[in-house]
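Missing here is one protein chain; the remaining ones are kept as they sit in the complex.
Labels for the chains are A, B and C, by order of writing; each one numbers its residues from 1.
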Amino acid sequence: MTQDHKPWGGRFSEATDAFVETFTASVSFDRRLYHYDIQGSIAHANMLGTVGIITADECSSILAGLAQIHKEIDDDQFNWRLSLEDVHMNVESRLVELVGDIGKKLHTGRSRNDQVATDIRLFLRAEVDELLNQTTALKEALLDLAEQNAEVIMPGFTHLQAAQPITFGHHLMAWFEMLKRDTERLADCRKRINVLPLGSAALAGTTFPIDRNQVVKELGFANASENSLDSVSDRDFIIEFCATASIMMMHFSRWSEELVLWMSEPFAFIDLPDRFCTGSSIMPQKKNPDVPELIRGKTGRVFGDLTSTLTLMKGQPLAYNKDNQEDKEPLFDAVDTLRDSLTALIGLIPAIEANTKNMYNAATRGFATATDLADYLVRSGVPFRDAHEIVGRTVAYAIEQNKQLDELSLEELTAFHQGIGEDVFAVLTLDGSVAARNHIGGTAPDQVRAAIARARSALGS
Amino acid sequence: MTQDHKPWGGRFSEATDAFVETFTASVSFDRRLYHYDIQGSIAHANMLGTVGIITADECSSILAGLAQIHKEIDDDQFNWRLSLEDVHMNVESRLVELVGDIGKKLHTGRSRNDQVATDIRLFLRAEVDELLNQTTALKEALLDLAEQNAEVIMPGFTHLQAAQPITFGHHLMAWFEMLKRDTERLADCRKRINVLPLGSAALAGTTFPIDRNQVVKELGFANASENSLDSVSDRDFIIEFCATASIMMMHFSRWSEELVLWMSEPFAFIDLPDRFCTGSSIMPQKKNPDVPELIRGKTGRVFGDLTSTLTLMKGQPLAYNKDNQEDKEPLFDAVDTLRDSLTALIGLIPAIEANTKNMYNAATRGFATATDLADYLVRSGVPFRDAHEIVGRTVAYAIEQNKQLDELSLEELTAFHQGIGEDVFAVLTLDGSVAARNHIGGTAPDQVRAAIARARSALGS
Amino acid sequence: MTQDHKPWGGRFSEATDAFVETFTASVSFDRRLYHYDIQGSIAHANMLGTVGIITADECSSILAGLAQIHKEIDDDQFNWRLSLEDVHMNVESRLVELVGDIGKKLHTGRSRNDQVATDIRLFLRAEVDELLNQTTALKEALLDLAEQNAEVIMPGFTHLQAAQPITFGHHLMAWFEMLKRDTERLADCRKRINVLPLGSAALAGTTFPIDRNQVVKELGFANASENSLDSVSDRDFIIEFCATASIMMMHFSRWSEELVLWMSEPFAFIDLPDRFCTGSSIMPQKKNPDVPELIRGKTGRVFGDLTSTLTLMKGQPLAYNKDNQEDKEPLFDAVDTLRDSLTALIGLIPAIEANTKNMYNAATRGFATATDLADYLVRSGVPFRDAHEIVGRTVAYAIEQNKQLDELSLEELTAFHQGIGEDVFAVLTLDGSVAARNHIGGTAPDQVRAAIARARSALGS
Partner (left out) sequence: MTQDHKPWGGRFSEATDAFVETFTASVSFDRRLYHYDIQGSIAHANMLGTVGIITADECSSILAGLAQIHKEIDDDQFNWRLSLEDVHMNVESRLVELVGDIGKKLHTGRSRNDQVATDIRLFLRAEVDELLNQTTALKEALLDLAEQNAEVIMPGFTHLQAAQPITFGHHLMAWFEMLKRDTERLADCRKRINVLPLGSAALAGTTFPIDRNQVVKELGFANASENSLDSVSDRDFIIEFCATASIMMMHFSRWSEELVLWMSEPFAFIDLPDRFCTGSSIMPQKKNPDVPELIRGKTGRVFGDLTSTLTLMKGQPLAYNKDNQEDKEPLFDAVDTLRDSLTALIGLIPAIEANTKNMYNAATRGFATATDLADYLVRSGVPFRDAHEIVGRTVAYAIEQNKQLDELSLEELTAFHQGIGEDVFAVLTLDGSVAARNHIGGTAPDQVRAAIARARSALGS
């Protein structure tokens, strides 16, 4: 086999069209898989040796050649050839250069169809493990910041209207909960990644006496796939990963939306250090929260990766079709975007500086304790729906008077309901309101601290 | 409260605009949740009674009222009012009609925000359980058909070109594997559905001494949510369901693509009974495989539901925003589409009639045993890559001669490699080829039957 | 033909499966097309009469029957039958009931394939015309509001940070420009809707001597389609409409995002009348901007409709496949969502009350005139990039001093650049800043008014 001879050229009578060669080649992006491709080949060679399809000496030669190739690629000394189509044939072709005809035996009992499926699974498993490490770091950052702010009062919003006072720590723990679910989804997805397709060959298995369980063990998979047709055509795990990544990015876009809002001058709830912001080419005063804006913007690309991979698989007959070559770039993009966004957030979260005074002041506006007043009336025997109505009218009156609820006199308040007493003013304070929501999931500082403690315990940190 | 008085009207000085009332109301679609809304209210009332927020008598009255309302709706005797916005307020308003002021106490310590989240989770959990039942039925149908066809030979395709002979049973077991992963994903998704948001109230929890664990137990949830802000704004479980449903529909679209192909006259691999087909308004001869076509077409709508829900949540600040009202219709659509597609397939699969002769004949064309010939050469010592090259040239020669491989004479074959002997013809048979792929995941009938047996054992069937 | 006899039943030996009948029927949603279905049938009948395929009397009978059916449906007196599959066969079957065997001649020379394509085009053309009317009304509302606010100063934001002062009128005219492009896209899309498929029959045309141009004229199409295969399978116009609608909804979601922000207490730039807001079931003080939130939320469903229709068509071989039945529901949904959102905005925009004082005050913060200071330096000979640097340092100093730029003394300013003179303070005013951007597209009130005048002239209003 000459260097650029197509590995399947025997049946063909004319050379590949030059544009077609470029158009159909994947080596420009799948070379990224080289480590996993070689790792899989090592396990395959070892297995071929064990069952006697190749000799121990042949196996040794192949392993030495593969090690050499790995080093050449690591050192950027490898001559990638587009004409050899993909990472697999580039590696195999170099192997034959290095070890001669023995190298031509490596592909016994396998196909690129099961080989690439194995490569992607090894790659994605490693990436998911790293992403899981990052989620742990991000969780810890959130817990630290939440703990510092367990008693810091801010307005809780619904409809971006002040709803009820909450603590900033409680708000951050809402973010934590999102991330906790993301982590669970990633771990569930990992189970379905961690299955060995190798041994499925082109689509039907192989006539050689392979031992798939040996390969399972060497590569650390949970088990071998159960159906060869399915194995070479299954890309569920890529779509599931993209869906999981999309939900994570959606969460990060929500956090980012809030960070951008809170950095905006009318809110001014937080500040970010200069090192996380950039300026403007024209407006000298600008300090822009680029990092959260960019994360919010990157959400779309991961949604796009998900759309792309779902569309890709829709309606494909079994087993492998060339369409599937298009699975890798969206996957790589989703992995990279998620990893970078996590890295950015792991740096950014601890740097958030809460402007606690602005937060508190904002909570004093907007009648945030109106529900507390209604609850007060309920405790005195008014049915909730009536209490709601009474307080609604009270708020309408206060707006007219341009006062907050706790600025109304007892006389003004009793005009709306006679049962209101002096003790109502304790209920109308922010601290009282927050402290009173003291059950699991509630915003009371004690509950926030308890939630942090439970979370730390679960993290083992 | 008059019937159509807005439950939040106290603070407002003008009536809602008539179009806005229609535009913002959700009762036209969320009334579908009534059973779960009432189920949640019963549990809430019971808890309010247990902790003493309402008396035992009040609780009884409320329960009686709710039972009456459930019956009225079941019997289509309920007067749904658009002006009351949603299912929650329609039910509550009717309750007050039925039991008087006591009914106004039901909303104590909760909000529509946590109420609707609870309703959707109860609804979706029930639907997922039913979908899981359907997947079991569909799996059994696949196993039965696979078992009948464990030895039926057909061409396995890659690139829609004949690749290697496989068995139809093996092909059907590839479908089974897809469905097995779908089931796992549904079960994983269910874990994240099965969490109680009630008690989160508007966003911060409540000042009343509620017992969330009692509600958890009564409604059969695994646990209460840990953060009230997150609980009222979390729609992850809807998106995750839509993603899971999208992958399932993608699988069904692949099966459908194959069914349509196999029904097409040039393939003619299968037939479907008349009762699963429809005709044409103009062409009297037509018998169209409408059911698989329609399933393939419905794939897009579930992808659309996923896009819709992901887009919905992107960039929303905490906690609840009105945007979220748009979560229900795509969810309902995904649930209904998936359920109907499953129902259709559960009926269709057992009715598939394999045209085994056509399948077999097709496998004899296309040089499907070329890999077997290469493997044969490898066993005689030729490195695989060289064997591939030799067989490639042999195939090119056979095409010229307009012969299949097993129609070449030994003389013709040995012209390509001297080591080929009379025993090669056994290798070139379809039955020999299939039987030789005899390892886990391989297409040999023994392996197919073993896979079926493992699957039946796992299903407990 | 008995009432429920399938119109294609001749070739079939068993009845359609009951579930399959429901699953494959479209009458539950395509009945919405009845007006256009009958309109198309009238034109077809007239043409059959003109060319002599049916007699004048037969034509009259058919027209009378169709008129009767239209009235029955209008009056909700029509008995829709699921077993007759779709709107087309329900109408035809009733026609045969009404006029006897003559009715069986109506389908001569056509198929449901070209009939449904014609129906949808007639439907969508009418809907687009109505949407275009709505965009005109919305444009006029924007122009009126922009005119009232042509001199109202507010901060212009980039990155949600105050960037430069602008006028509210200028901001509203940015919305106008978006809508102008939307209108152009709708009109371009309409060109591709307005083509007649009828005459394509099943896929190949018909053997009858039809006159397609007569039908073109009667139905007001621009021309007849040029290829029968393409005509029955083309759904581009649906996708293009969904894409156009998606961009419109994206615009409305941006407007809505701003309305929600501006309604939020920290901004308080605008107020909306009570009639456009709703309250909370638990929090008596809430007045929520539900309408813009809901529009923002509805964006996702139109994106979903686009995803759905693109996915639907992907990879379908020619010509018609049953998949295409799934084209209607996403189209209807996109049309309805867009129309309702336009209706809501046409009502809402004129009701926006600008809190001009809050807008102005916000513009005084955030160093919004820093660019003006840099421009001032440039006019005195400093290269822009140096001027930017100097002002950047000045802003850093002002932040330290907790002052705005116009609160710095001339002495403080000249410390950063000696060339600054007393005239700088005119440059640092908001009114001066705004007035100075006086070129086409700029924010100066004169430019805003000129833009409004050009727009009114183009609208002919």
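Please note the rule applied: a residue touches a chain if its C-beta (ideal position, glycine included) is under 8 Å from a C-beta of that chain, and two chains touch if they have at least 3 such contacts.
Computed from a prediction, not measured in an experiment: that's the story for all the values here.
Trainee: Among C:219, C:272, C:294 or C:391, exactly one should touch the missing chain; which is it?
Mentor: Residue touching the absent chain, from the options given: C:391.
Trainee: For the chain that's not shown, point to the residue among B:290, B:305, B:333 or B:406 touching it.
Mentor: Going through B:290, B:305, B:333 or B:406 one by one, B:290 is the residue touching the chain not shown.
Trainee: For the full complex, which residue in C:166, C:219, C:294 or C:352 touches the chain that was left out?
Mentor: The missing chain is touched by C:166.
Trainee: Please give every residue of subunit A in contact with the chain that is not shown.
Mentor: 6-17, 19-20, 23-24, 85, 88-89, 107, 110-113, 201-202, 260, 273-291, 293-294, 296-301, 303-312, 321-326, 329-330, 340, 343-344, 347
Trainee: For the chain that got dropped from the picture, name the residues of subunit B it touches.
Mentor: So the residues of subunit B touching the missing chain come out as 157-164, 260-261, 263-267, 279-290, 293, 307, 310-311, 314-315, 362, 365-368, 370-371, 373-374, 388-392, 394-395.
Trainee: Provide the residue numbers of subunit C that touch the chain removed from this figure.
Mentor: Considering the whole complex, subunit C reaches the absent chain at 1, 7-13, 92, 96, 101-108, 113, 156-160, 163-166, 170-171, 173-178, 181, 184-185, 188, 191-192, 199-210, 212, 224-234, 236, 239-240, 243, 246-247, 250, 253-254, 256-258, 261, 296, 299-300, 303, 306-307, 310-311, 313-322, 371-372, 375, 378, 383-386, 388-396, 433-434, 436-444, 447, 451, 454.
Operating definition for what follows: only the chains that are shown with their structure count from here on.
Trainee: Measuring from the mean C-alpha position of subunit A to the mean C-alpha position of subunit B, what distance in angstrom results?
Mentor: 23
Trainee: Where in subunit A do residues touch two or more other chains at once?
Mentor: Within subunit A, residues 157-160, 163-164, 261, 307, 310-311, 314-315, 371, 388-392, 394-395 contact more than one other chain.
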